[in-house]
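Starting off with a structure, shown below.
Missing here: one protein chain of the complex. Every other protein chain is in place.
Which chain is which? They are A, B and C, in the order written, and residues in each are numbered from 1.
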Amino acid sequence: MDKPSAHEYDALVVGSGIAGLEAALNLADQDFKVAIVERDASIGGKMIRLSKVFPTLDCASCITTPKMAAAAHHPNITIYTYCELRSLERQDNRLVARLRQKPRYVSVEKCIGCRQCEYQCPVMVPDAEQGGFAARKAIYIPFSNAIPQKALIDADHCILCGRCAKVCPTKAVNYLEMPEDLVLQSDAAIIATGYEVTPLANKPQYGNGSLANVITAMQMERLLAPHGPYNRLLRPSDGKQPDAVAYIQCAASRDQTVGIPYCSRVCCMYTIKQAMLISGALPLADVTVYYIDIRAFGKGYEQFFQNAQAMGIQFIKAKPAIAGNAVDGSVVLRYEAQEEDGRIVTAQHDLVVLSLGLVPGWSPQGVCSLACGADGFIKTPQPKIAPSLTELPGVFVAGAAAGPKDIVDSIAEAGGAAMEAANYLATRRRGGSALVAAA
Amino acid sequence: MSTPESPKETTGTGKVGVYVCYCGGNISDQVEVEKVCESLRQLPEVGVARSNMFMCSDPGQELIIEDIKSGKVDRVVIASCSPRLHETTFRSAISRAGGNPYLYEHANVREQVSWVHHGSEATAKANRLVAAAVAKAALSEPLQPIRVDVQQRAAVLGGGVAGMKAALELADRGLEVILIERSPFLGGQVARLRHLAPFGEDAAAVIAELAGRVQEHPAITVQTCAQVEGFDGYIGQFRLQVRRRPPEAEEYADQLAAGSAAGAQLGDVVPFVGIMPQRLPENLEEQEITVGAIILATGMRPYQPLRGEYGYGDLPQVLTLPEFTRLWHAARSQRQGDLLVVQGRRIRHLAIIHCVGSRHIPGVHDEGGRGYLNEYCSRTCCTASLYTANLIRQTYPNTRVYEFYRDMRAFGRGQEELYAQASDSQVMFFRFRAGEEPQISPTSEHPTAPVLIRVKDVLTFNEELEVMADLVVLAVGQEANPVPGLVELMKLPVGADRFLLEVHPKLRPVEVAVAGIYLAGTCQAPFDVGETCSAAAAAAVKAAAVLTRGYVELDPFVAEVDLSRCQGTGACVEACLADGALTMVDMTVDGQNVRRAQVNPALCLGCGACVAVCPHNAINVKGWTLKQYEAMVDAIVAEDLAA
Amino acid sequence: MAAGKPAGKILILATESCAYPGADAVGQGHMSYPANTYVLRVKAPVLFPEKFYLDCFDKGIAGIIIMSCGVECPYEGAYEALAKRIDRVYELMKERGWDIRRLRLTAICTVCTRAFINEVKQMHDLVAELGPPGQEQQLAAAGSA
Partner (left out) sequence: MSSRVNPQIRDELTAFGFKDGDKCYSCSTCTVTCPLATPENPFPRKIVRYLQLGLQDKLRQSPEPWLCYYCGDCSTQCPRGADPGETMMAARRYLTALYDWTGFAKKFYMSEKFELMAVGYVALLVGLIMLMFNTGQPDWQHADVNSLWPARYVELADLAMAAVLSFLLLSNVWRAYRAVLGELRGKIPMRLYLGQLKELLVNFLTQKKFAGCSDRMPWIIHLLIMTGYTTVFILVVVLLNGLTFDNLRFQRGWPEYPLLHPIRLLGYYATVAILLGTSYALWGRWKRTKPAYQHSHPTDWMFLILLQLTTLTGIFIHFGRLLDWPLFTYALYVIHMMVAVPMLLLEVPFAKWAHLAYRPLILYLLKVKEVYQAQNTAS
């Protein structure tokens, strides 16, 4: 923030998940000045919230934090967290991004991340970072390895009791902070706005989100994470350690009734991964995966799938419906035993995890004139030879912003997007026509 | 909450400056900061010990800068929060003061002390941790980042889509590229396709565009019929021996004939062959090139079924997908009505079998003389099959299509749509389980009679079904193009799947252990064209970061041989994890010719595997020496520090 | 904690990329653990020769926990080399009659806070039981006598 030309950059990276970070680092390593714009209060995106990642089963945080730290400390990178991108347009042959810095009510310059405020705050709020299974305070640091390690106030829940301001050693709390508008200029932009997961509701065959022991795979990530809400794997309704866990694949993917006819691409693999982690955490638990097709297509993925089968994880080709709760709180499923004689089988599981679909994390509508495909993800007019090109010259796309994608593929695409952006920038520097380069 | 008193100065004999942070109470609430300063001042190494409310703040940093500038301090110990938060802050402060940023050590007294311990225990532990840091700092040496000059030129091995894409990206970035291709053609495997799934781009057009730009680009030199025969050097300075030679009689004869039959000129697309960018060499040509980075784009080859696999080779009705595509398009001019005709045979019923040469399971499938199993999924065949099925159904509505699959892997953008479209156009799908592959048998002696396919279909409750087909197409998978020569020369890691192996799929996905060598495209894993181009550009961006500056700065934390101690046992070389980072060389020490270990800093990873094995402690990792650790342990166990 | 007796010191060798951030996460969570623990940041514990460990025990360190990255080690092959070395250290410890539980090789990730605490607590209890290195020989001698 102390850079003299604070708002002039070579490239703007929208989104700071693994794709955004990777793209930004690749540009910055070539001495381009990069601004990262992040909507959340911390960089890191979805990946930093995961437990372990396939197919190597290494800890997500251990891979993300070095990239986060590298970006945070990179001399060529400036990070704007908690900023909404309000418009992105080309003016006088430069890209102009208008941001709104949302108020944190805590001065980023003054806050030292000591969390005294958090300990004093009397308000408990369900913590979305922990799948809603744990509570956080109304003033809080988003999560343990957040960057920046700075607090913010959740204005919707703050009761203005003043305790945080009183206890803050640096007097960083400012209840009167207002949103601030910023204008960034750059020559190129990389859109890495990632994905969101569809909500549990709107699927009658899965209880419309009303059954406590029917949870999303993202919630399961938290239950499995070493720093998760319960510190071990328990089911939410009664804290029982589940003996039988079931996964329902394609719970909101490949399904036109929920508007997601496409495959969300990552669910098979994260399910297999979670199933393995459950088997590790609860060796006696039965894990069943109900699926239509197991899509283990990446490097090492098929072997990963075979290993899971060898570990005793059961894969059943069927798409079940939830028939309701049993008396003990377990979930009753009905499925068609296709691999046998096709009869309908009723099964009970202590905990059911839905592999929900991925939808775009951001829509360019009203912000810039980027075109989207029928699936709502950013359109890539040359998906073969230049997969990160968009329809706007100088604007590139990386990762799940251009369709559901796993971490490995997102990282590759981010590298590719950074290369295309670097060449676009280099061409401009050489005085070549930007439009020609992009065409 | 106490506030620090005005800084006291008690100058000791040494020149270590100790700065303890209150962290606004976060540390000082549990640790008696002033007591820590007081006891640290007793240490002989310490020149100055100060405290501040916020060491990371400007006034805090000023304390350090002033002390360095005034000469009181030449090395710094900060006791504050985790080094991961502010190590860079303090290093740059030292640099600004004109000091060496590596004469610095950090004691983590917040995360490791005040936040986890309480009361006198906390102060005592903080004391020891700071003392240990002082002990280490006292033994620190000034370090400089290792700078390696870089040849601003790259070699790309392989002239397929990945190679051409990578070459173009680097060339557009203003870097010189030498593109080395073993065959006489550019285009690789993609040149042998017709359409690209799922969107149906014309493969020849894609090749023509890439190859056209490659040939026109002034920064790219193409060398076909060329192979790398020699390799040495390291990142920034690789030397490659490249040999161009005329193809031998049988080699590429068919493709060359196809080209001349089509009357193709240099640079023209020859269907199912590629583009010949330059004349064949007439003599053996050898040259040495020096490059800063190498991109491997050696690609893949389609799986070739064994004789008898699904009747392949025994029954004329069984073809692989690439073979079928080629025959079909060759015969397309003789299109007859609504029915597909291949090799003069009318195809009323066409069956496509998935996972041929992919997803083998040990114990279920047998190697069948291949000597290996392809346990991986080839990623592209499902979509290619669906695309083909749709194209047939659209073009020849009277030709029926059946697909036999294990899992339909239509995962990418536009792929599930292909699957839905295929279903809608009445392609019939059958799902078989591994080990229960469809059985193909001839129905009569007549070679053009339909064959009978028997399958236990999961979708029909595992009942055995029979399908008659005039043609069976095997959707064959991808295999790594074998490059034993390069693997040997460059010590490339090869995975169990026989593809080249990256260091880590997420942290360093396009790199191999040797710095400066990158992987692009299907030499690494099966990919489609879009994914290949992404991967190629990702490899290019890593190479570009190295090449554009003309030098690379590497961490100074690499091994260093103390020649006064080295006895030339070679134990370190044996233990070294990075090939070529440590070597035994002949040299003159004190007038004697001896063999001693030598570090190549450009290749050293700084892991310290060598340190542990040296019987004479003659090798150490700079900045992390064994002596420093011993000194820290001494400080931790010392009796006299209990404050 | 054993009353009155100052607990033996525990040395923790924590890798820069995994366990050290893991220890930080424990701190951020204000998860208390015994204070007789000293974390040394290391790039890779493969750096330490057998002698280092023996010297530490000789100097009076009562327990050592090597918190590595395990299979996630960024240096290919280093973990395997380390594991082999630790086996040799165990042999040497046995020769000296030391309880090999004083030296533990474990993998701790950046967010493995609970595992970190567990390791520390276990080692703490162990050294409280065993006393300083060398003590176990006396204990054994006393037992057999």
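The criterion applied here is as follows: a contact is a pair of C-beta atoms (placed from the backbone, for glycine too) under 8 Å apart; a residue touches a chain by one contact, two chains touch by 3 or more.
Quantities reported herein were computed from a predicted structural model and do not represent experimental measurements.
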item: Missing chain: touched chains present in the view; value: A, B
item: Touch with the omitted chain, as defined above, among A:Gly132, A:Gly209, A:Gly342 or A:Gly373; value: A:Gly342
item: Sole residue of A:Asn93, A:Ser210, A:Asn231 or A:Thr257 that reaches the chain not shown, by the stated touch rule; value: A:Thr257
item: Residue of B:Gln241, B:Gln343 or B:Thr460 touching the missing chain in the full complex; value: B:Thr460
item: Touch residues of chain A, complete complex, unshown partner; value: 204-205, 250, 254-257, 261, 292, 318-321, 334-336, 338, 342-346
item: Footprint left on chain B by the chain that the document does not show; value: 349, 400, 402, 408, 419-420, 423-426, 428-429, 431, 454, 459-461, 463-468
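Simple rule for what comes next: only the chains that are shown with their structure count from here on.
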item: Interface with more contacting C-beta pairs, comparing A-B to A-C; value: A-B
item: Whole-Å gap between the CA centroids of chain A and chain B; value: 24
item: Residues of chain A touching at least two other chains; value: 56, 58, 66
item: Multi-chain contact sites of chain C, meaning residues that touch two or more partners; value: 21, 28
item: Chain B-facing residues of chain C, complex; value: 9, 11, 20-21, 23-24, 26-28, 30-33, 35, 38-44, 46-50, 52, 55-56, 59-61, 74-78, 81, 85
item: Contacting residues of chain B [partner chain A, same complex]; value: 1, 23-26, 53-54, 56, 81, 84-85, 88, 161, 165, 169, 172-174, 196, 199, 201, 206, 209-210, 358-359, 361, 375-377, 379, 407-417, 420, 431, 433, 458-459, 461-462, 497, 499, 504-507, 509-510, 524-526, 529-531, 533-542, 544-545, 548-549
item: Chain B partner contacts - residues on chain A that touch it in the complex; value: 18, 26, 29-31, 53, 55-56, 58, 63, 66, 69, 73, 112-114, 116, 149, 169-170, 254, 261-263, 265, 293-303, 306, 317, 338-342, 373, 375, 377, 383-388, 402-403, 407-409, 411-420, 422-423, 426-427, 430, 437
